[in-house]
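A protein chain is absent from this complex, but the other protein chains hold their places.
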Amino acid sequence: MWRDALLVAGKDLRIERRSRVAVNQILPVALAMLMLFGFALDPDSPVLARATPGLFWVVVLFVTVLAVERSFSLESADGVRDALRLSGLHPGGIFLGKFAALAAQLAALQVVLGFGVVVLFGRDLAGYPLLLATLVAATAGIAAAGTLYGVLAAGLRVRETLLPLLLLPVLAPVLIAATRAFETALDGVPSDGWPWFNLLAVFALIYTGFGILAFGSLLEDS
Amino acid sequence: MEPVIHFRSAVSLLGRFPALAGVDLEVDPGEIVLLRGPNGAGKSTLLKVCSGLLPVAAGTARVLGVDLTEDRHSIRPRVGLLGHATFLYDELTVADNVEFWARAARADLDDAHHAMDRLGLAGRLRDVRVARLSAGQRRRVAIAVLLSRRPELWLLDEPHAGLDADGRDLLDGLVVEAARAGATVLFASHELDRALSVAHRVVTIAGGVITTDEPITGATGPTAHTVGRPDDVVDVGRPDDVA
Amino acid sequence: MSGDMTYILAGWGVTLATLGVFALSLAVRGRRLSRMVPAERRRWTS
Partner (left out) sequence: MTTPHTAASTPPPTDPHAPDPPTTGVAAPAHTGSSATRTLGLVTLAAMALLVFLAFVASPRDQVQGDLVRLLYIHPALAWTAYLACGVATTASIWHLVKKTPGSDVLAHSAVEVGAVLTALTLATGSIWGRPTWGVYWVWDARLTSTALLFLLLLGYLALHRIDAAPEVRSRRAAVVGVLLVPNVVLVHQSVEWWRTLHQDPTLARRDFDFATSDLFMFTLVYSVVVMSLVFTWLLIHRFRVGWLALQAEELWLDTAIEARRAEGAGTTEPAETTRTEPPRSEGGLP
């Protein structure tokens, strides 16, 4: 399973390296959203600074929808879905591979977005341990749920519209928890934020575990 | 000896459409069977069912000794399906694709490179993205993937489509070679002249059922002289162990 | 009785009306489908 996961993740990242869709399209969308928030909320008022953690994660959620769609549009091309089933790859391995590639891309996006927030919104970063831990746990949760719901919507005519409907309500706890954790890391007492980290970790574990179990039967039907 | 494919009243549904409405079919090891029939007759579905891709809704279906109504998974690594789709990632190069699928099937990478070599993909095309290839070149890549998996059962769906004359000859040669080495081949084709020269048996499917099933008559089985092909094909008859 | 009564009646009214309409729609759907299915497949009908 682990070997298959590495193989699939390597394949996804290699496709990204060759096509650069995440870098050249998804990342600019994320930065555009940051700019739009700047326009919508007066940058000179304290509103923008206060809202920064929430805006950051809202951007991440919307970008996730794009990234998940991209990740599964790869597998819908030219009968590849059938080929994956016939390949003998372990379904849990495929899930972990897609998950890892998605998480890696999201993490890279978040780092760039973080710089964007620092530069555009003039925020100073603080509370690094909590900040980083939140980033890791939230990314894992988002990527796991994204992979699971991505395959749920994959191969359907309505997948572009169905995916956000399924995914966004499910990710609401991640948005709340990651935002609060960032708030406490940046503005409050960082130690208050650890319960939120725990919630994120539980979320990530539930979705990763269930994804490994359920992916096979989801991949099975066409 | 147990047949490689053994279907009795097998029904398979595409969504809510009964693409196979009760198929009876037996194919013995080493046989090359041509599947023919009009569009929408169920040829592709039959091949996909044999590969373990599509479920059997009713009836019995055994492939390579495995009951498909119970287990569609264990035969998959032993079967090679060449479908209308070529199963390739557009953004990856030819070598990337072949190596990825070979690794996925736990095949030997040397086999993969050898297969690329045989299909003329080892040179200039090796590092070209699949998206830039022509239809025929894509099909060659797909055949290379199939070959590197060393399947026991070849399932070919319109394998000649898109290939140039060289490619067709090459494919026919590979099919005959595989059958001689003990593999079984079931293939659907509209190119009757060419297909009949390779096959041992012709099965017609229409409306989701088998309507005719007969051996190709002639002293030596396949009439190898119909197309210019390497002489290794000429003496191919039906395997001895076929009842 | 005060202006609150409007809210109370609205709450109860919405609830009962919705449940009623939903129940009615179930019965209608059931009748329509029943005609398409032979009796031996409708196990519960007595």
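Letters A, B and C name the chains as they come in the text, with residue numbers starting at 1 for each one.
Basically, a contact is a pair of C-beta atoms (placed from the backbone, for glycine too) under 8 Å apart; a residue touches a chain by one contact, two chains touch by 3 or more.
Source: prediction; values computed, not measured.
Under the touch definition stated at the start, the shown chains contacted by the missing one in the entire complex are A, B, C. By the touch definition given at the top, chain A reaches the unshown chain through residues 148, 152-153, 156-158, 162, 165-166, 168-170, 172-173, 176-177, 180, 195-196, 199, 202-203, 206, 210, 214, 217-218, 220-222. Think of the hidden chain as still there; on chain C it touches residues 1-5, 7-16, 18-20, 22-24, 26-31, 33-42, 44-46.
Listed by residue number, the positions of chain B touching the unshown chain are 9, 11, 13-19, 21-22, 24, 38, 41, 55, 57-59, 204-214.
Everything that follows uses one rule, which is that only the chains that are shown with their structure count from here on.
Rounded to a whole number, the gap between the C-alpha centres of chain A and chain B is 40 angstrom. A separation of 55 Å divides the Cα centre of chain B from that of chain C. Those residues of chain B that touch chain A in the complex are listed here as 48, 51-54, 76-77, 79, 81, 83-93, 96, 100-101, 103-106, 129. For chain A in complex with chain B, the touching residues are 4, 7, 11, 14-15, 18-19, 74, 77-80, 82-89, 222.
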